[in-house]
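Just one protein chain is left out here, and the rest sit where they should.
Read from first to last, the chains carry the letters A, B and C; within each, the first residue is number 1.
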Amino acid sequence: MIRYILWRIAVMIPTLFMISVLVFTIIELPPGDYFESYIEEMRAIGEKADMQQIDELRARYGFNESEPVRYFHWITGFVQGDFGYSFEYRLPVSEVVGDRLWLTILVSVVTIIMTWLIAFPIGIYSATHQYSWGDYGLTFLGLIGIAVPNFILALVLMYFANIWFGTSIGHLMDQQFLGQPMSWAKAKSILEHLWIPVVIIGTAGTAGMVRRVRANLLDELNKQYVMTARAKGLHPFKVLIKYPLRLSLNFFISDIGSVLPTIISGAEITAVVLSLETTGPMLIRALQNQDMYLAGSFLMFLAVLTVIGVLVSDIALAFLDPRIRLQGGRTK
Amino acid sequence: MAECADLLYVDKINVSFPMPGGRIEAVKSFSMRVRPGKVTALVGESGSGKSVLGRSIMGIESPVANVSGQVFFHDPEMAKTVDLLALPHDGRQIRHIRGSRIGMIFQEPMTSFSPVHTVGNQIEEVLTVHAVLSPKEKRARVEEMLGLVGFDNPSRVFDMYPFELSGGMRQRAMIAMALICKPALLIADEPTTALDVTIQAQILKLLMELQEKLGMAILLITHDLGVVASLADDVVVIYRGEVMESGPVEAIFQNPQHAYTKGLMAAVPHFEMDRGERLKPLREIKVDTAGLIERCSTKQAKGDVLLSVRNVSKSFQVKRSNGFFSKATAATLAVNDVSFDIMRGETLGLVGESGCGKTTLSKILMRGVTANHGAVTFNDGDGSIDVLNAQGQALQALRTKIQMVFQDPVSSLSPRMTVRGIVGEPLEIHGRGNRASRLDVVRRLIHSIGLPESAMGRYPHSFSGGQRQRIGIARALALGPDLVICDEPVSALDVSVQAQILNLMKDLKSELGLTYLFISHNLAVINYMADRVAVMYAGRIVEIAPCETIMRNPVHPYTKKLLAAVPMPNLDHPLDFDLIGQPSKAAKKLWARQFHDDGTPDNLTHVDLGGGHLVLARRNVDARELRA
Amino acid sequence: MSSPAANHYVSTAPFDPYAAEQGGAAEGSSFNQASQLKLTWWRFKRHKPALYAGVLLLLAYLMIVIVEFLAPYNVHTRDVDRIYAPPQSLHLFHDGSFVGPFVYGRIMTLDMDTLRRVYTDDKNKVEKLRFFCSGDRYRFWGLVDANFHLVCPAEGGSLFVLGTDRLGRDVLSRILYGARISLTIGLLGVMTSFVLGIVIGGLAGYWGGWFDMIVQRIIEVLHSIPSIPLWLAMAAIMPADWSPLVVYLGITFILGLLDWTGLARAVRSKLLALREEDYVLAAQMMGAGSSRIIGRHLIPGFMSHLIASATLTIPGMILGETTLSFLGLGLRPPITSWGVLLTEARSVNVIALYPWLLFPVVPVIVIILAFNFLGDGLRDAADPYK
Partner (left out) sequence: AQDVAREPLSLKEAVAAGKLPPMAERLPKVPRVIPLNTPNLAPGRYGGDVRMLIGGQRDIRYMPIISYSRLIGYDLHFNFQPDLLERFEVVEERIFTFHLREGHRWSDGSPFTTEDFRYTWEDMFHDKELYIGGIPTVFRVNDKEPVFEVLDALTVRYTWEDPNPDFLAELASPVATRLMMPASYLKTYHRKYQKPDKLAKLIEKKGVQDWVALHQKMSRTVRPENPDLPTLDAWMNTTKPPAGQFIFARNPYYHRVDENGLQLPYLDRMVLGVGSGDLVAAKTGTGESDLQFTNLDFTDYTFLKNAEKRFPIKVNLWKRTQGSRIALMPNLNCKDPVWNALLRDVRVRRAMSLGINREEINKAVFFGLAQPSANTVLPESPLFKPEYRDAYAIYDVDQANALLQEAGMVREGAHGIRTLPDGRPATLIIETTGDSGFDSDVLELITDEWYKIGIRVFVHVAHRELFRRRITGGETVMSVWMGLDNGVPTADMSPRELAPTSDEQLQWPLWGLHTLSGGGDGRRADLKEAKALLDLFYEWRRSDTLEERTAIWHQMLSLYTSQVFTIGIVNGGLQPIVRAKKLRNLPDKGLYGFDPTAYLGIYMPDTFWYDEDA
């Protein structure tokens, strides 16, 4: 296993290299560059742009160089821990992210944990009580969560949270705490706001998870080993948890690799709608403005997480099911 | 109503399963009793409802089944009679009884374990539920039990995963699980089908001991009338869910009354049979063997070498449950330098101790497992094929010529295919015939293995153990292969159906020139089927000889012990458990010196005793010395 | 038979060793001949909610063929005098007497203070609905001019059962027309992604080894490229003279091409475990090829998950463009789809003032529920243990 892991880590390097080329290409793909978007931004409110100055800026940041050269500068910097410079914020990328990272992790982790905490019991319940009223009811609720687009849910929740509880609209905290150091009042305000994004981001994911848990569990429930376990006199719940549930987790484990990057990237669109102080909206803006080092470094960071996540999930798979041979071909 | 003397009283139980277009009445108004401390044997045809009954008593039959009736269990410890079926479903009371007061050995040991938990973990769990013990104590108890059921190295087995064990080993693990809490009643559903006779004897001895020591009653479901004769106090004969005959074992064996019982008795193969004699199944199914399977005529004369195996070895690395950083454990040498030939048109019987590598060997021949080294050549007259390295066309051709009946009928049938699909699949793969003709072949195959046509639309899980085994046989025969490797093909069949199947196989062999590699623990069956017999022990072939020679003049001590351990369906010849029931490790110590390798495998070689009789012994020993 | 075991008991019932096994269908009945597919269909039919869901979906798909006829208005019909009109309720009785389905006439006044259009029912004006009538002109499937409708407002009257939007268009008609795109286009992406996911994931899981290694790396690469920059990049390179429909089609398709990774990994992981089963070995030994083993033996064992995933992707397919439209890439007027309708409802104004514009979520929910029940039914029909 150790050799396998080392081997996988070695393979990561070419993979990440390919990803970096792709990421670079994709953010270069839209015509124009940051400065062009910058000019347009100015024009949109009526300002005139000083073309001359902008040409100078362009030259300063190497935008008159060829793309491979720029790629080279960026990636060598990245490897050395220099993630580049955000034009939009006029700050080194590492400083831009700042606080947002922690808030993003907070929102994502709470959401993910809530999703699991809710989805698994419900999934198990609806698998074991298939076609009961509970199953139908929860399925129905969950599907509503899926069917209503997040942004509408976000607007509705925000609106009514404001009307009923007086929670201020959007954001992760009341406006006065923005940019303030942490305090009890701020923490309280964050908690007050947190539930809205958690509910919104969580609903679709929860319902999806419920359905998947249910489906996978239903497949395992009739296996012979369940009967064996029952014959031991185990509590049905324990039987469920130890045997069929574990075997039905395959799909879940295979996907935990993608959880890692989502913790950082967050649900971008919802975050935009709710105007959360998370990294998602920042990424989107950076992409739209072609603030390319910010966007590129961010994406590369996500890529590294993805690659690590996939490795973690593969290792977890091998633990989950000892029959799985990660290396061998189809026959032993 | 229930008499207090009965440990278990089953009163008019009915079990039925809904099916498209009707329902299956698996058990019909069935009544029986089990006396405390006694062994009640339940015998009957394959598919007659024995396993369903066992499961229904435990209350673990699948939820789709309709169960009605009453099952009274009088627990001597609680001195109270309860109706098991009336207890709340999966409630506390019934859970307390399960595993602790009533233990169950499932018929399909191969699939009854969860594949992702270690054997030890799964056995230990019973203790966790029913006893208050420290983890250390639990492990010790489990290891002790594993040792009792015949494992050489219990602590190693404890940490192994079920799929790393051989069929027989899993069955023993299952037995250990059922016995670990020392229940008052043991429902043993075919507990020894996957065990060779020596281990079987060991297990039976263990059961007897427990029965005596703890007053444990056993509801023994078995096909092996020999085991019944050696063990049972009472016998219940079941046929299609109904009691045909019941009574004390003496009464049944010496004076069978019912036509069905008589038929069963008559169908048992025995050693005194003539080589040409046919078994007499209860119902003879006329099968037109020629039309049954499509097959090209034999191109090669009988007696040529069809398959030659040279120096094949295979070792396994065991996965460790305790983290991946631990050191790799020593590899198991499952097959060790095995060489033999199979002639065209013959049946080579392969017998050996449980876990000695028979299944592994047969899978190597099928390219299901890659051998570490060695060579296998297949030659049906169209030129020889290097089995272990064949690719593409050659491999595909090989796949039509060699077929296998798996030891585990459950897991080798796709759970999501209907029988029709399963049996017809080889035909479909190799493009034999059209839809209609394939359907026709399938129908005839199903008929010839004694299943009704309605079976075609059902899924494997809804069959009894024996029925599934027959489906596997039908599938293997569908293509009309040259060589069929049968891994315990009839272990789950009652004697009558077994007779029917064996006859069928024999007919096919004589009429179409099929060749069989026949792996079995049942020496009577081997005697009936095989032309030559190879005996395996711990990965090596220890003796190989024509069938009569082995049966009459065994040389190797293991072979001798094997023959001595065969239970006879005859009350006059009960097994001497003290003699044969000793663990194989202990028995090995008693072997004569010339059979020991003294730690150096190279010391041993196959000594030719003439007449095709080879035996594994010291290089330089004299043949006469061996016979002594 | 008071004590069957103690003494020798012999059944006296007639004994026929040749009797066929009890239960199941009779010899030669159609059940025995039926292929697995047929059996599955029979079992499916017994699953009532699934059957109804299936029928509902069938109706929905039939409906989109004749929306022009079903919708009371043409999608493009707008009336600047009826902007943001709330839904009109249908009545049967007027002044205690039965008139048949009708709506009351409407009077609009402008509230110049709040700049709101205020609608009041004119209880004297009974506008009786007309059925199988001629109303708005339309071009059926863009080919034939016609004006035949299932239901029309009274002459000179209005019929806005679900209200109107900011240009005075009938929401109901728009929903009906929107179904056409919502129920079809996204399917393409979903199908592409499923086929790829199952095939590639299946092969990677079954073959393992090098192939798996490479596929996993490809998945990592694709997975590392979040969809948003990709959309942005794609939107930028799509030729400008493509119609929005074609662009959307293209984006959906490309997304499908990239979206298979999650599914592929799930399939692969499951197959890595399933391929160790004996029945796979058995199939290999029969000479079955990879595609057969994957398709016939392995994938069916993972069918529940696939069906669940598919039904879960359907909302994504119906509403996919809502996300895209956040980035300015979604479908646009004049093309109508449920996603477009919901995107148009994307403001607090709507929630606070014109909530009826949110109505399109209802058909989305209904369709998703229907797909879900259908999926459940299929799952159960394919489940041997049911």
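Operating definition for what follows: a contact is a pair of C-beta atoms (placed from the backbone, for glycine too) under 8 Å apart; a residue touches a chain by one contact, two chains touch by 3 or more.
This is a predicted model, so every value here is computed, not measured.
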Full-complex contact with the absent chain, from C:168, C:202 or C:375: C:168
Touching the absent chain when the full complex is considered, from C:48, C:116 or C:137: C:116
Absent-chain contact - pick from A:273, A:299 or A:320: A:273
I need the residue numbers on subunit A that touch the omitted chain, in ascending order. 30-32, 36-37, 40-41, 43-48, 50, 52-53, 55-56, 59-60, 85, 88-92, 95-96, 98, 100, 155, 158-159, 162, 168-171, 175-176, 178-179, 272-275, 277, 281, 285, 290
Would you write out the residues of subunit C that touch the absent chain, in ascending order? 76, 78, 80, 83, 110, 113-116, 166-168, 235-236, 240-241, 243-244, 328, 332-334, 346-349, 352-353
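Basically, only the chains that are shown with their structure count from here on.
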CA centroid of subunit B to CA centroid of subunit C, Å: 50
Between subunit A and subunit C, centroid-to-centroid distance (C-alpha), Å: 26
Give the residues of subunit B that touch two or more other chains, as numbers and ranges in rising order. 62, 115, 163, 367-368, 461
Subunit C: positions in contact with at least two other chains: 276, 284, 301, 385
Spell out the part of subunit C that touches subunit A in their complex, as residue ranges. 206-209, 212-213, 216-217, 219-221, 223-226, 228-230, 232-233, 235-237, 262, 265-266, 268-270, 272-273, 275-276, 284, 290, 301-302, 304-305, 307-309, 311-312, 315, 319, 322-323, 326-327, 339, 342, 345-348, 351-352, 358, 361, 364-365, 368-369, 372, 379, 383, 385
Residues on subunit A engaged by subunit C in the complex (per definition of touch): 11, 14-15, 18-19, 22-23, 26-27, 29-31, 139-140, 143-144, 146-149, 151-152, 155-156, 158-159, 204, 207-208, 211-212, 214-216, 218-219, 221-222, 250-251, 253-255, 257-258, 261, 265, 268-269, 272, 283-284, 287-288, 295, 299, 302-303, 306-307, 310, 313-314, 317, 321, 323-331
Which residues of subunit C touch subunit B in their complex? 1, 3-11, 13, 15, 17-29, 31-36, 39, 42-43, 276-279, 281-289, 292, 296-297, 300-301, 303, 382, 384-386
